[in-house]
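Only a single protein chain was left out; the remaining protein chains are all shown in position.
This part shows chain A:
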Amino acid sequence: MAPALCANCKTERALIKRPKNHAKLCKACFITVFEDEVHHTIISSQLFRLGEKVAIGASGGKDSTVLASVLKTLNERHGYGLELVLLSIDEGIKGYRDDSLETVKRNAVQYDMPLKVVGYDELYGWTMDQVVETIGKKGNCTYCGVFRRQALDRGAKMLGIKHVVTGHNADDVAETVLMNLLRGDLARLSRSTSIVTGDSRSEVKRSKPLKYSYEKEIVLYAHHKRLDYFSTECIYSPEAFRGSARGLIKQLERVRPTAILDIVRSGEDMARLVLGESTSSCACKGQKSAGLAFLEDDIGGCGSQNGRTPGGEMAAMDKQLRENEAHEALEVDIVKAMSENKVGSEKERELPIRSSNGTSRGPARQVLGNCKRCGYMSSQEICQACMLLEGLNKNRAQIQI
(Lines give C-alpha, C1' and ligand atoms only; values in the text may rest on other atoms or scores of the structure.)
Protein backbone atom coordinates (compact mmCIF):
# COMPACT_ATOMS: atom_id res chain seq x y z
CA MET A 1 0.00 0.00 0.00
CA ALA A 2 1.47 3.33 -1.04
CA PRO A 3 1.83 5.65 1.92
CA ALA A 4 -0.97 8.21 2.08
CA LEU A 5 -0.09 11.87 2.22
CA CYS A 6 -1.34 14.24 4.89
CA ALA A 7 -4.73 15.70 3.93
CA ASN A 8 -3.70 19.01 5.41
CA CYS A 9 -0.16 19.85 4.26
CA LYS A 10 -0.17 17.36 1.37
CA THR A 11 3.56 16.87 1.70
CA GLU A 12 4.30 14.68 4.70
CA ARG A 13 3.33 11.06 5.11
CA ALA A 14 0.05 10.58 6.99
CA LEU A 15 0.51 8.78 10.30
CA ILE A 16 -2.83 9.37 11.97
CA LYS A 17 -6.35 8.55 10.92
CA ARG A 18 -8.68 10.72 12.95
CA PRO A 19 -11.58 8.86 14.54
CA LYS A 20 -13.97 11.80 14.34
CA ASN A 21 -13.75 12.39 10.58
CA HIS A 22 -11.33 9.82 9.15
CA ALA A 23 -8.96 12.61 8.09
CA LYS A 24 -5.44 11.35 7.43
CA LEU A 25 -2.83 13.65 8.95
CA CYS A 26 0.92 13.78 9.39
CA LYS A 27 2.42 14.07 12.83
CA ALA A 28 2.93 17.85 12.81
CA CYS A 29 -0.51 18.66 11.40
CA PHE A 30 -2.16 16.25 13.84
CA ILE A 31 -0.48 17.92 16.81
CA THR A 32 -1.55 21.36 15.58
CA VAL A 33 -5.13 20.30 14.87
CA PHE A 34 -5.44 18.58 18.24
CA GLU A 35 -4.24 21.70 20.03
CA ASP A 36 -6.43 23.99 17.92
CA GLU A 37 -9.52 22.00 18.78
CA VAL A 38 -8.83 22.17 22.51
CA HIS A 39 -8.26 25.90 22.08
CA HIS A 40 -11.61 26.16 20.30
CA THR A 41 -13.34 24.36 23.19
CA ILE A 42 -11.67 26.65 25.72
CA ILE A 43 -12.55 29.84 23.86
CA SER A 44 -16.08 28.91 22.83
CA SER A 45 -17.03 27.83 26.32
CA GLN A 46 -15.20 30.78 27.91
CA LEU A 47 -13.49 28.39 30.24
CA PHE A 48 -10.86 30.75 31.64
CA ARG A 49 -10.50 34.35 32.73
CA LEU A 50 -7.38 36.29 31.85
CA GLY A 51 -4.84 35.85 34.60
CA GLU A 52 -6.82 33.08 36.31
CA LYS A 53 -5.01 30.69 38.61
CA VAL A 54 -5.83 27.17 37.52
CA ALA A 55 -4.93 23.85 39.13
CA ILE A 56 -4.49 20.85 36.84
CA GLY A 57 -5.63 17.67 38.56
CA ALA A 58 -2.55 15.59 37.72
CA SER A 59 -2.31 11.85 38.22
CA GLY A 60 0.69 11.21 36.02
CA GLY A 61 -1.55 9.29 33.62
CA LYS A 62 -1.98 10.00 29.91
CA ASP A 63 -5.00 12.29 30.15
CA SER A 64 -3.74 14.71 32.77
CA THR A 65 -0.24 14.68 31.30
CA VAL A 66 -1.60 15.62 27.88
CA LEU A 67 -3.84 18.24 29.50
CA ALA A 68 -0.88 19.83 31.25
CA SER A 69 1.20 19.80 28.08
CA VAL A 70 -1.56 21.24 25.88
CA LEU A 71 -2.56 23.91 28.40
CA LYS A 72 1.03 25.03 28.75
CA THR A 73 1.36 25.24 24.96
CA LEU A 74 -1.94 27.08 24.45
CA ASN A 75 -1.37 29.40 27.40
CA GLU A 76 1.88 30.54 25.81
CA ARG A 77 0.65 30.53 22.23
CA HIS A 78 -2.61 32.40 22.78
CA GLY A 79 -1.75 34.49 25.81
CA TYR A 80 -4.42 33.12 28.18
CA GLY A 81 -2.35 34.60 30.98
CA LEU A 82 -3.07 31.56 33.14
CA GLU A 83 -1.09 30.67 36.20
CA LEU A 84 -0.95 26.88 35.98
CA VAL A 85 -0.27 24.62 38.94
CA LEU A 86 -0.16 20.82 39.10
CA LEU A 87 -2.31 19.42 41.88
CA SER A 88 -1.88 15.75 42.74
CA ILE A 89 -3.68 13.56 45.18
CA ASP A 90 -1.70 10.97 47.09
CA GLU A 91 -4.20 8.29 47.99
CA GLY A 92 -1.53 6.42 49.87
CA ILE A 93 -1.25 3.31 47.72
CA LYS A 94 2.25 1.88 47.80
CA GLY A 95 3.51 0.45 44.53
CA TYR A 96 1.01 2.49 42.56
CA ARG A 97 0.54 6.08 43.51
CA ASP A 98 4.07 6.61 44.77
CA ASP A 99 5.29 5.54 41.31
CA SER A 100 2.87 7.74 39.42
CA LEU A 101 3.72 10.69 41.68
CA GLU A 102 7.30 10.36 40.48
CA THR A 103 5.96 10.94 36.97
CA VAL A 104 4.09 14.04 38.12
CA LYS A 105 7.26 15.34 39.77
CA ARG A 106 9.09 14.96 36.46
CA ASN A 107 6.17 16.67 34.67
CA ALA A 108 6.47 19.61 37.07
CA VAL A 109 10.07 20.05 35.93
CA GLN A 110 9.32 19.40 32.25
CA TYR A 111 6.45 21.91 32.17
CA ASP A 112 7.97 24.31 34.67
CA MET A 113 4.87 24.29 36.86
CA PRO A 114 4.67 24.28 40.65
CA LEU A 115 3.40 21.00 42.12
CA LYS A 116 1.21 20.54 45.17
CA VAL A 117 0.58 17.07 46.54
CA VAL A 118 -2.19 16.51 49.10
CA GLY A 119 -2.47 13.17 50.81
CA TYR A 120 -5.46 11.28 52.10
CA ASP A 121 -3.48 10.73 55.28
CA GLU A 122 -3.21 14.44 56.06
CA LEU A 123 -6.79 15.19 54.97
CA TYR A 124 -8.58 12.21 56.45
CA GLY A 125 -6.12 10.42 58.71
CA TRP A 126 -6.32 7.34 56.48
CA THR A 127 -4.30 6.12 53.53
CA MET A 128 -6.03 3.84 51.01
CA ASP A 129 -3.62 1.09 52.08
CA GLN A 130 -5.05 1.41 55.60
CA VAL A 131 -8.63 1.59 54.31
CA VAL A 132 -8.16 -1.64 52.35
CA GLU A 133 -6.50 -3.25 55.36
CA THR A 134 -9.64 -2.44 57.33
CA ILE A 135 -12.49 -3.04 54.90
CA GLY A 136 -10.89 -5.27 52.28
CA LYS A 137 -10.64 -4.63 48.57
CA LYS A 138 -14.33 -4.87 47.89
CA GLY A 139 -15.95 -1.46 47.66
CA ASN A 140 -12.73 0.38 48.36
CA CYS A 141 -13.18 2.39 45.15
CA THR A 142 -16.21 4.06 46.74
CA TYR A 143 -14.03 5.42 49.53
CA CYS A 144 -11.31 6.46 47.16
CA GLY A 145 -13.76 8.20 44.84
CA VAL A 146 -15.53 10.14 47.60
CA PHE A 147 -12.24 11.14 49.19
CA ARG A 148 -10.70 12.20 45.91
CA ARG A 149 -13.52 14.52 44.92
CA GLN A 150 -13.07 16.47 48.12
CA ALA A 151 -9.31 16.21 48.10
CA LEU A 152 -8.94 18.02 44.78
CA ASP A 153 -11.13 20.87 46.00
CA ARG A 154 -9.38 21.05 49.35
CA GLY A 155 -6.01 21.05 47.67
CA ALA A 156 -7.16 23.88 45.41
CA LYS A 157 -8.37 25.85 48.41
CA MET A 158 -5.03 25.41 50.12
CA LEU A 159 -3.47 27.00 47.05
CA GLY A 160 -6.07 29.77 46.90
CA ILE A 161 -7.24 28.42 43.53
CA LYS A 162 -10.88 28.37 42.48
CA HIS A 163 -10.68 26.39 39.27
CA VAL A 164 -9.55 22.80 38.83
CA VAL A 165 -9.26 21.29 35.35
CA THR A 166 -9.32 17.52 34.92
CA GLY A 167 -8.28 15.26 32.07
CA HIS A 168 -11.69 13.70 31.39
CA ASN A 169 -11.92 12.93 27.70
CA ALA A 170 -14.71 12.24 25.21
CA ASP A 171 -14.57 8.50 25.89
CA ASP A 172 -15.01 9.17 29.62
CA VAL A 173 -17.99 11.43 29.00
CA ALA A 174 -19.55 8.96 26.54
CA GLU A 175 -19.09 6.18 29.08
CA THR A 176 -20.79 8.23 31.79
CA VAL A 177 -23.64 9.12 29.45
CA LEU A 178 -24.19 5.42 28.71
CA MET A 179 -23.98 4.42 32.37
CA ASN A 180 -26.50 7.05 33.39
CA LEU A 181 -28.73 6.11 30.49
CA LEU A 182 -28.63 2.48 31.61
CA ARG A 183 -29.54 3.57 35.14
CA GLY A 184 -32.29 5.85 33.88
CA ASP A 185 -30.69 8.73 35.72
CA LEU A 186 -31.16 11.58 33.31
CA ALA A 187 -30.57 14.25 35.92
CA ARG A 188 -27.08 12.95 36.53
CA LEU A 189 -26.60 12.34 32.84
CA SER A 190 -27.13 16.01 32.19
CA ARG A 191 -24.63 17.06 34.81
CA SER A 192 -22.02 14.66 33.54
CA THR A 193 -22.11 16.12 30.05
CA SER A 194 -21.51 19.64 31.26
CA ILE A 195 -18.03 20.96 30.56
CA VAL A 196 -18.08 23.03 33.75
CA THR A 197 -19.38 21.81 37.07
CA GLY A 198 -19.55 23.93 40.17
CA ASP A 199 -21.56 27.14 40.02
CA SER A 200 -21.42 30.37 41.97
CA ARG A 201 -22.34 28.59 45.18
CA SER A 202 -19.49 26.17 45.10
CA GLU A 203 -16.08 27.35 46.03
CA VAL A 204 -14.12 25.49 43.42
CA LYS A 205 -15.15 25.21 39.81
CA ARG A 206 -14.33 22.07 37.83
CA SER A 207 -13.94 21.81 34.10
CA LYS A 208 -12.80 19.33 31.49
CA PRO A 209 -11.10 20.98 28.51
CA LEU A 210 -10.51 17.59 26.84
CA LYS A 211 -14.22 16.77 26.88
CA TYR A 212 -14.33 16.51 23.07
CA SER A 213 -10.93 14.85 22.66
CA TYR A 214 -10.85 11.18 21.76
CA GLU A 215 -8.88 8.97 24.08
CA LYS A 216 -7.21 7.52 21.02
CA GLU A 217 -5.95 10.95 19.98
CA ILE A 218 -4.83 11.75 23.51
CA VAL A 219 -2.70 8.62 23.51
CA LEU A 220 -1.37 9.40 20.02
CA TYR A 221 -0.63 12.99 21.04
CA ALA A 222 1.31 11.72 24.04
CA HIS A 223 3.12 9.22 21.82
CA HIS A 224 4.08 11.61 19.05
CA LYS A 225 5.11 14.36 21.46
CA ARG A 226 7.02 11.77 23.49
CA LEU A 227 5.29 12.81 26.69
CA ASP A 228 6.29 11.15 29.90
CA TYR A 229 3.28 9.43 31.43
CA PHE A 230 2.51 6.58 33.75
CA SER A 231 0.16 3.75 32.90
CA THR A 232 -0.41 1.04 35.40
CA GLU A 233 -3.69 0.03 36.80
CA CYS A 234 -4.45 0.72 40.44
CA ILE A 235 -3.46 -2.37 42.44
CA TYR A 236 -6.80 -2.35 44.27
CA SER A 237 -8.91 -2.51 41.13
CA PRO A 238 -6.48 -3.99 38.62
CA GLU A 239 -9.16 -4.92 36.13
CA ALA A 240 -11.55 -2.05 36.62
CA PHE A 241 -11.06 -1.08 33.00
CA ARG A 242 -12.90 -4.17 31.94
CA GLY A 243 -16.13 -2.49 32.96
CA SER A 244 -18.91 -3.17 30.56
CA ALA A 245 -19.68 0.39 29.52
CA ARG A 246 -16.03 1.03 28.67
CA GLY A 247 -15.79 -2.15 26.66
CA LEU A 248 -18.95 -1.27 24.80
CA ILE A 249 -17.63 2.19 23.95
CA LYS A 250 -14.42 0.73 22.56
CA GLN A 251 -16.26 -1.84 20.50
CA LEU A 252 -18.56 0.82 19.09
CA GLU A 253 -15.53 2.91 18.22
CA ARG A 254 -14.00 -0.03 16.37
CA VAL A 255 -17.10 -0.33 14.19
CA ARG A 256 -17.90 3.35 13.85
CA PRO A 257 -15.40 5.77 15.38
CA THR A 258 -17.73 8.77 15.33
CA ALA A 259 -19.97 6.94 17.80
CA ILE A 260 -18.07 8.36 20.76
CA LEU A 261 -18.65 12.01 19.94
CA ASP A 262 -22.19 11.15 18.83
CA ILE A 263 -22.90 9.75 22.29
CA VAL A 264 -21.45 12.89 23.89
CA ARG A 265 -23.65 15.08 21.70
CA SER A 266 -26.69 12.89 22.33
CA GLY A 267 -26.04 13.26 26.05
CA GLU A 268 -25.95 17.01 25.69
CA ASP A 269 -29.19 17.01 23.70
CA MET A 270 -30.93 14.75 26.20
CA ALA A 271 -29.77 16.98 29.00
CA ARG A 272 -31.32 19.93 27.25
CA LEU A 273 -34.60 18.08 26.79
CA VAL A 274 -34.77 16.96 30.36
CA LEU A 275 -33.63 20.02 32.21
CA GLY A 276 -34.67 22.65 29.76
CA GLU A 277 -31.15 23.93 29.54
CA SER A 278 -28.05 23.39 27.56
CA THR A 279 -25.00 21.57 28.71
CA SER A 280 -23.16 22.17 25.53
CA SER A 281 -20.93 25.12 25.99
CA CYS A 282 -19.69 25.36 22.50
CA ALA A 283 -20.52 28.85 21.30
CA CYS A 284 -20.45 27.75 17.69
CA LYS A 285 -23.67 25.94 18.42
CA GLY A 286 -25.02 29.11 19.88
CA GLN A 287 -25.38 27.99 23.44
CA LYS A 288 -23.85 28.98 26.68
CA SER A 289 -24.14 26.66 29.58
CA ALA A 290 -24.78 27.50 33.13
CA GLY A 291 -24.30 23.86 33.92
CA LEU A 292 -26.01 22.62 37.00
CA ALA A 293 -23.40 22.31 39.57
CA PHE A 294 -23.08 19.74 42.23
CA LEU A 295 -19.63 19.04 43.26
CA GLU A 296 -20.49 15.57 44.45
CA ASP A 297 -21.50 14.52 40.98
CA ASP A 298 -18.40 14.86 38.93
CA ILE A 299 -17.47 11.84 36.90
CA GLY A 300 -15.15 9.59 38.81
CA GLY A 301 -11.44 9.91 38.30
CA CYS A 302 -10.09 6.43 37.86
CA GLY A 303 -13.48 5.01 37.10
CA SER A 304 -14.28 3.88 40.61
CA GLN A 305 -18.00 3.48 41.13
CA ASN A 306 -18.80 5.53 38.14
CA GLY A 307 -18.73 3.64 34.93
CA ARG A 308 -15.91 1.18 34.98
CA THR A 309 -17.15 -1.01 37.75
CA PRO A 310 -19.01 -4.03 36.49
CA GLY A 311 -22.59 -4.30 37.60
CA GLY A 312 -22.05 -7.32 39.79
CA GLU A 313 -19.46 -5.51 41.80
CA MET A 314 -21.77 -2.56 42.27
CA ALA A 315 -24.50 -4.85 43.48
CA ALA A 316 -22.11 -6.51 45.88
CA MET A 317 -21.03 -3.11 47.14
CA ASP A 318 -24.65 -2.23 47.56
CA LYS A 319 -25.26 -5.33 49.63
CA GLN A 320 -22.22 -4.78 51.76
CA LEU A 321 -23.25 -1.25 52.53
CA ARG A 322 -26.75 -2.32 53.42
CA GLU A 323 -25.50 -4.91 55.81
CA ASN A 324 -23.56 -2.38 57.70
CA GLU A 325 -25.86 -0.28 59.78
CA ALA A 326 -23.25 2.30 60.43
CA HIS A 327 -23.12 2.88 56.73
CA GLU A 328 -26.83 3.02 56.14
CA ALA A 329 -27.04 6.72 55.61
CA LEU A 330 -24.05 7.16 53.43
CA GLU A 331 -24.98 5.27 50.32
CA VAL A 332 -23.80 7.20 47.37
CA ASP A 333 -26.42 8.28 44.92
CA ILE A 334 -25.50 5.64 42.41
CA VAL A 335 -26.00 2.83 44.87
CA LYS A 336 -29.27 4.33 45.95
CA ALA A 337 -30.46 4.72 42.42
CA MET A 338 -29.53 1.14 41.69
CA SER A 339 -31.36 -0.29 44.64
CA GLU A 340 -34.39 1.75 43.70
CA ASN A 341 -34.23 0.26 40.27
CA LYS A 342 -33.96 -3.18 41.70
CA VAL A 343 -37.14 -2.72 43.67
CA GLY A 344 -38.43 -1.84 40.26
CA SER A 345 -41.59 0.00 41.18
CA GLU A 346 -43.87 0.13 38.18
CA LYS A 347 -44.84 3.65 39.09
CA GLU A 348 -41.29 4.72 38.52
CA ARG A 349 -41.25 3.18 35.11
CA GLU A 350 -44.44 4.80 33.97
CA LEU A 351 -43.24 8.25 34.82
CA PRO A 352 -43.17 10.56 31.85
CA ILE A 353 -39.98 12.35 30.96
CA ARG A 354 -39.02 14.33 33.99
CA SER A 355 -39.33 17.94 33.18
CA SER A 356 -37.64 19.30 36.24
CA ASN A 357 -34.42 18.67 38.00
CA GLY A 358 -34.88 14.99 38.69
CA THR A 359 -37.03 15.67 41.72
CA SER A 360 -38.67 12.28 41.46
CA ARG A 361 -35.53 10.55 42.52
CA GLY A 362 -32.78 10.49 45.03
CA PRO A 363 -31.98 12.48 48.10
CA ALA A 364 -32.31 16.24 48.31
CA ARG A 365 -29.15 17.04 46.47
CA GLN A 366 -30.50 20.35 45.26
CA VAL A 367 -29.69 22.13 48.49
CA LEU A 368 -26.03 22.78 48.91
CA GLY A 369 -24.99 23.51 52.46
CA ASN A 370 -21.99 22.72 54.55
CA CYS A 371 -21.09 19.52 56.28
CA LYS A 372 -21.73 19.94 59.99
CA ARG A 373 -18.63 17.98 60.80
CA CYS A 374 -15.89 19.21 58.51
CA GLY A 375 -17.51 22.36 57.16
CA TYR A 376 -16.90 21.24 53.63
CA MET A 377 -19.60 21.85 51.04
CA SER A 378 -22.21 19.12 50.98
CA SER A 379 -25.78 18.57 49.92
CA GLN A 380 -26.33 16.55 53.06
CA GLU A 381 -25.94 17.42 56.74
CA ILE A 382 -22.88 15.27 57.02
CA CYS A 383 -20.81 14.95 53.86
CA GLN A 384 -20.11 11.60 52.26
CA ALA A 385 -16.46 11.67 53.26
CA CYS A 386 -17.31 12.22 56.93
CA MET A 387 -19.88 9.42 56.82
CA LEU A 388 -17.33 7.04 55.37
CA LEU A 389 -14.74 8.17 57.90
CA GLU A 390 -17.13 7.53 60.76
CA GLY A 391 -17.57 3.95 59.62
CA LEU A 392 -13.83 3.53 59.19
CA ASN A 393 -12.98 5.01 62.56
CA LYS A 394 -15.48 2.72 64.29
CA ASN A 395 -13.83 -0.24 62.62
CA ARG A 396 -10.42 0.95 63.70
CA ALA A 397 -11.63 1.28 67.29
CA GLN A 398 -12.95 -2.29 67.18
CA ILE A 399 -9.75 -3.62 65.78
CA GLN A 400 -7.74 -1.92 68.49
CA ILE A 401 -9.91 -3.53 71.21
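What we mean here is this: a residue touches a chain if its C-beta (ideal position, glycine included) is under 8 Å from a C-beta of that chain, and two chains touch if they have at least 3 such contacts; residues count from 1.
What we mean here is this: contacts and distances are computed from a predicted model.
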| item | value |
| --- | --- |
| Protein name (UniProt record) of the chain left out of view, among "Ubiquitin-related modifier 1", "Poly(A)-specific ribonuclease PARN-like", "Vacuolar fusion protein MON1 homolog" or "Peptidase S26 domain-containing protein" | "Ubiquitin-related modifier 1" |
| Per the touch definition above, residue among A:64, A:127 or A:207 touching the missing chain | A:64 |
| Omitted-chain contact residue, chosen from A:28, A:117 or A:219 | A:219 |
| Omitted-chain contact residue, chosen from A:21, A:232 or A:370 | A:232 |
| Chain A residues that touch the omitted chain in the full complex | 1, 3-4, 13-17, 24, 27, 59-65, 100, 171, 215-216, 218-220, 223-224, 229-234, 240-241, 246-247, 250-251, 253-254, 301-303 |
